[in-house]
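For this view, one protein chain was removed and the others were kept in their places.
What follows is chain A.
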Amino acid sequence: MLQLGVAEPMRECEYSQISTRSSTPMETPYKKRTPKKRKWQAFPGRNKFYCNGRIMMARQTGVFYLTLVLILITSGLFFTFDCPFLSVQLTPAIPVIGGVLFVFVLGTLFRTSFSDPGVLPRATPDEAADLERQIDVANGSSSGYRPPPRTKEVVINGQTVKLKYCFTCKIFRPPRASHCSLCDNCVERFDHHCPWVGNCVGKRNYRFFYMFILSLSFLTIFIFAFVITHVILRSHRQGFLNALKDTPASVLEVVVCFFSVWSIVGLSGFHTYLISSNQTTNEDIKGSWSSKRGKDNYNPYSHGNIFTNCCAALCGPLPPSLIDRRGFVQSDTPQPTPPTNGITMYGSTQSQSHMAAATPLMQSEPVILTDEASLPGRTSLGGPCSGALPLGGQPTPPTSTPNLSCDNGMLPTRNDHSEAHHHFLTPEEAPSPPGMLPCGSPLGHSHTIQGFYNPASQDSLHEDSVRGLVKLSSV
């Protein structure tokens, strides 16, 4: 392990399969050996996928099942016990309308719960490194553990909007996007995380969510009204208590509907207001565009009139999913190393001691480092690896582990011989703090891999990603 960890970083990249699996010559495409994995299987967020990536939900789905059960039971009871009486006594249109509403409610619920809310895929390691570089150039050299908060200001329609940098996803969040801590994803036009539907509500499923609560309000009111009508009609003939004895289910339905009506109708009203003013729940709660903040504070995203806002939100074009869930991971590199390795490489620095011992091997071959050093954060770390890919093909995907071992070899040597390495750094590299750039890429890898294997370690990952931004020597 000593040798492999440092002595052959490049070898690890190119022959990583040898170290982790059986020996395979470089020429053999890795694809033949490992089954093709779909991207949802390597997704770094805390989501659950079903039906081979077609369905995407949050991790906690218990409340969603409660919602489903409540709707099914209440509607079921209505159709079984109340509709026969009502369709005879009043009109058969009642079960028909009820049926249509019921189907619509379920359809929109499933659509809200199962679709991608507008998750922004995380930055590739190269992108992250490039951004880090730009930020450092802008900030000047940052020392200390935590760099100053990263924000960019942008003027949209006359309003100054601050774009924040997401440490987890390594991107500057677009305006109106927010990072959902429950799902651990940045979501575009983030409204809120709804446990009742078991998913975030964002750009891509907001209209379904709205239609769900709207149709559910109608359904609840519909059932409530007609169950009461049923009981009243029966009471005329039999007296109130007898009527209740004949239709006990109605009592349950009334109770459920009564309590639901207040919350759901209220929520529908609230969201109608949000849609007409083109705000998200997030913005409304924070009071981002409230006039209380300042006289000149207005919502730059609003189209001006209520009608256009509503149309845009509900009938506008539906953007496609940015995370290609069912696509195959473009991996010419083998499976990631087991989680323990991944964690120890970045979470702990005790490994540095045996890395340091192995560094003399690196010292004798400074040329390697030059090559590695001259292309930090670019494909160099994945260079030898992605060399296996056809040129012009996909750069090293997030799940490629070999870079972990490459970088593992890189990190301690950079720390220990940072001064020596400066000589080898190309002018482009000089401004960047040593040890940071290689950290950018591997963290990107480790992050995704950890997310893939062990979502529970996200906190340590977050810490690592912050640490990784500064010299590891002090860690």
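Before moving on, here are some points about what is shown:
As a working rule, a contact is a pair of C-beta atoms (placed from the backbone, for glycine too) under 8 Å apart; a residue touches a chain by one contact, two chains touch by 3 or more; residues count from 1.
Criterion: contacts and distances are computed from a predicted model.
Name of the non-displayed chain as stated in its UniProt record, restricted to "Gamma-secretase subunit APH1-like", "ER membrane protein complex subunit 6", "Acyl carrier protein" or "Golgin subfamily A member 7": "Golgin subfamily A member 7". For the chain missing from the display, the contacting residue among A:Asn52, A:Asn157, A:Asn242 or A:Ser291 is A:Asn157, taking the whole complex into account. Remark: the residues of chain A touching the chain excluded from display are 7-8, 10-11, 14, 103-104, 107, 111, 120-121, 123-124, 126-127, 130-131, 154-157, 161, 163, 171-172, 174-176, 188-189, 211, 300-301, 311-312, 314-320, 322-323, 365, 367-368, 371, 375, 378-379, 383-384, 386-388, 391-392, 394-395.
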